[in-house]
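Left out: one protein chain. Kept in place: all the others.
Right after this comes subunit A.
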Amino acid sequence: MNDLTSLTLTEVIESLKDKKFSLNELNKSYLERIRKLNPKLNAYLAVNDSCQKIPAAIKDVISTKDIITTASSKILANFVPPYDASVIKMLDTQGVGVIGKTNCDEFAMGSSGENSAYGPTKNPWNLNKVPGGSSSGSAAAVAADLCVFALGSDTGGSIRQPASLCGVVGLKPTYGRVSRYGLIAVTSSFDTIGPIIKSVDDAALVLEWISGEDKMDGNCYGKKFVRTPLRWTHNIRIGVPREYFGEGLDPKVKKVIQDAIKKLEELGAEIKEVSLPHSEYALAAYYIINTSEISSNLARFDGIRYGKSRDNFGEEVKRRIMLGTYALSSGYYDEYYVKAAKVRTLIKQDFEKAFEKCDVIVGPVSPTVAWNIGEKINDPLTMYLSDIYTISANLAGIPALSIPCGFVDRLPVGLQVLGKAWDEETILKVGFAYEQVTDWRKDKPKL
């Protein structure tokens, strides 16, 4: 009964209710599939054979009690956390268990999955291609039906971009909607836990499960997201930012995105051009804040308590620690960090202004489809540019969704839907409507 692993989360819950199969059978099917396909994909770093709940794959930067959590780094090679992240506890009360920990770029730094100390994850659509990153294993595991759904983390696009490159749905919630307690910090100001799922409806369900105020996270004061039927609203105003369709966007990807926007127009949406004038400064501001916080957040791995010295960090991690240490140094702080913080405010205001004219903003997730493994690894700047359309949502703290919207050269393309802060509902509605009138998600990679 191999079909069982292709079901969405909502379908699994229905089937379990109707006793079409048991949790035991469900886990068995998944474990079997993982055993068969993981050696090809390298999506999982650790598999939990004793999972007896709805099997979810958890990115290895999320703390799981008694299950090894390495952040895909050598420096945490032997780290078994004594506590569960808040999201893991919340999923547990909903009958969801951890079937395994997924591979990712080391400490979630990267856009291709290649920065893992445990080898790159492969894209299920083409094993020579990268799956995107940093939640590479989570996206690949969902795309290859190696779990019912996965959790990833999004600091600058790390949920949306691999979801786009692997042809699955990814949701980055509003900053503060989901507790970060137990998420190994990369950039504390931007880090957001969110689901990678097989359908938009699943996104709403998982968000309902993991959202809500947490006394363990001072920044998580948002209300619980309440899932309601995702009904399409006519005359919804969709903004298209001209800055997201300029130079650097692959023309074939552009065509797919424009077709998707046309589809939304056919559904009755009002399409409006909007402007996000400070977009060109987003990347620079992002990398200053990102590396500054990284240099501080990773200081605790000093070789005293985790058994490994700092030379066990990979190249990219070392690069960012150095950049961040420099940006925060006395004499440079005002020139870099303070300026970046100001740009961040401007970008937030860009979105606020744009959202006066529209309800959601749509555009590409990634300027290209998945590229060859090894292609960009020695060129960090080009690699950073692959996050150009996703980082702004993190700077502004707003929610954003990635949904499959077509293919270029048999590789998936994702449509990004950005919303107002705390308004995940509207982006999910748009995503759901689009999903209902298209068949993209029914395409599965042949493995």
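The working rule: a contact is a pair of C-beta atoms (placed from the backbone, for glycine too) under 8 Å apart; a residue touches a chain by one contact, two chains touch by 3 or more; residues count from 1.
The rule is simple: contacts and distances are computed from a predicted model.
Taken from the listed names "ATP-binding cassette domain-containing protein", "Transcriptional regulator, PadR family", "Aspartyl/glutamyl-tRNA(Asn/Gln) amidotransferase subunit B" or "Phosphonate transport system permease protein", the protein name that UniProt assigns to the chain not shown is "Aspartyl/glutamyl-tRNA(Asn/Gln) amidotransferase subunit B". In the complete complex, the residue from A:328, A:346, A:385 or A:408 that touches the missing chain is A:328.
In the complete complex, the residue from A:94, A:296, A:312 or A:426 that touches the missing chain is A:296. Among A:219, A:312 or A:438, only A:219 touches the chain left out of the display. Touch with the hidden chain on the side of subunit A covers residues 62-63, 69, 71, 76, 79, 81-83, 85, 180-185, 187-189, 215-219, 292-293, 295-296, 298-300, 302, 304-305, 325, 328-330, 333, 337.
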